[in-house]
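Missing here: one protein chain of the complex. Every other protein chain is in place.
Moving on to subunit A:
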Amino acid sequence: MAEKKIAVRSQDPGQRRVLDSATRQRRLTRQLEALEKDNFQDDPHASLPQLVKRLPQFDESNESSKRRKKTRGDHFKQRFRKNFQTLLEEEDLSVSEGPNYLTACAEPSKFPQRHFCAVCGFPSNYTCVSCGSRYCCVRCLGTHHETRCLKWTV
């Protein structure tokens, strides 16, 4: 650990890559979007057929008419298959009057921002020069450089 510590601090400042504010903002947005996900990974079995009933047989002719009726229902449902973003754009709220989804969002807080170490979560006093993350001690800075500063390994 002691060697790492020296390595981090004695880096030549001229050679250090510093992320600009746009990149930092993009990183933050990506992190916040990740917090909205229902699942970490896509469904590994999404492509497998779902065994709800028995699998269809090729020579069953009387079933095909039944299935056609079903597809009409599916078509009806297709109309509703829109994601949140499309629905939001469709509402065209920026021009509408009165309170709506966009205006109801809470304003930024009037209290000062609080800072916590990106590694251990305790109150932090220092900012990483390269990426703008917060850290509380040299030990955490070392971990931060190894894992999440410019590359995102964990």
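One rule holds for everything that comes next: contacts are C-beta pairs under 8 Å (C-beta built on N, C-alpha and C of every residue); 3 or more make two chains touch, one makes a residue touch a chain; residues count from 1.
Methods note: contacts and distances are computed from a predicted model.
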item	value
Choices "DNA excision repair protein ERCC-8", "Probable cytosolic iron-sulfur protein assembly protein CIAO1 homolog", "Actin-related protein 6" or "Cytochrome c oxidase subunit 7A2-like, mitochondrial" - which one is the UniProt name of the chain not shown	"Actin-related protein 6"
Missing-chain contacts mapped onto subunit A	28, 31-32, 34-41, 43-45, 48-52, 77, 79-84, 87-88, 90-91, 98-101, 104-111, 113-114, 116, 119-123, 147-148, 154
